[in-house]
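Yeah, one chain of the complex is gone here, protein chain that is, but the others are all in their spots.
Let's turn to subunit A:
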Amino acid sequence: MLEHESTPNTTHSKTTGLPRKRFYRARAHSNPLSDSHFPVPISPSQFDYTLHYPQLFQSSDQSDGSKKIEFADIGCGFGGLLISLSTLFPNTLMIGMELRDKVTEYVKERILALRTSNPGQYNNVSVVRTNSMKYIPNYFEKGQLTKMFFLFPDPHFKEKNHRRRVISPHLLDEYAYVLRGGGIIYTITDVEELGVWMNSCLENHPLFEALSEDELEADPVVKLLNTATEEGQKVARNDGQTFRAIYRRIAFESNGKVKARTFCARF
């Protein structure tokens, strides 16, 4: 990071020190089905916290394991939500996961620049380039996360590409596995078709239940979904409509009986 300051960086804005997006353009779509060639931790215990949160984890107490990542922004894009969450939850570790390497690079630089210009802040946020659809269990243990975000994911309109969607009935099993009982999954999109799809996937999954209107109102994070991300701001500028589905992971119980209870409660 010191090195970073001393050398003038052409990809960064001279006034704010933040990276400029024009140098990190990437294609909007990436194929999640293709073979990955980036390194992936063998298991969650191999995930290097000292590398991602150097101010909070010194190499000596790496295996301490007392503090773990609790928020995951899947497909974090340019990282707008993470940056907002970082100051809203300064004591929670959070990570963005993004498949496009250039975009990941941008978020990485953005976080480093923010850490430099705001000492003591943004130390709880990091980003990793990975395919979350394939490798989520390599990063998080069972019940580790309290919040997962899926904001403005790729809609994949064609029916034959529906299996590329990041919210799907079978992938929800894995998200339910890494989420703690009571943990919340946030989804939002400006594509109605995808919004309906994501909602029905969650609605029909036996391990998730919808948050009530009151709960949505009381949750400060819900407001950020539209305002914090680059994609959300774009939609707002165009007066676009958004569709969100926000569900809670039902606490671990013996399988089978859980959904029946919530089903009765809702109807």
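Criterion: a residue touches a chain if its C-beta (ideal position, glycine included) is under 8 Å from a C-beta of that chain, and two chains touch if they have at least 3 such contacts; residues count from 1.
What we mean here is this: contacts and distances are computed from a predicted model.
K.L.:
When you check the chain that is not on display against UniProt, which of "Eukaryotic translation initiation factor 3 subunit L", "BRISC and BRCA1-A complex member 2", "tRNA (guanine-N(7)-)-methyltransferase non-catalytic subunit" or "Protein YIPF" does it turn out to be?
P.N.:
"tRNA (guanine-N(7)-)-methyltransferase non-catalytic subunit"
K.L.:
Among A:Leu33, A:Leu51, A:Ala236 or A:Ala251, which one touches the chain that has been omitted from the display?
P.N.:
In the complete complex, the chain left out is touched by residue A:Leu33.
K.L.:
Which residue among A:Ser30, A:Ser84, A:Gln121 or A:Asn138 touches the omitted chain?
P.N.:
Candidates A:Ser30, A:Ser84, A:Gln121 or A:Asn138; residue touching the omitted chain: A:Asn138.
K.L.:
Have a look at A:Asp48, A:Asp101, A:Asp173 or A:Glu217 and name the one touching the chain we're not showing.
P.N.:
Looking across A:Asp48, A:Asp101, A:Asp173 or A:Glu217, the contact with the absent chain belongs to A:Asp173.
K.L.:
Can you name the residues of subunit A that touch the chain not displayed here?
P.N.:
27, 32-33, 35-37, 42-44, 133-135, 137-138, 142, 163, 169-174, 176-177, 205-207, 255-256
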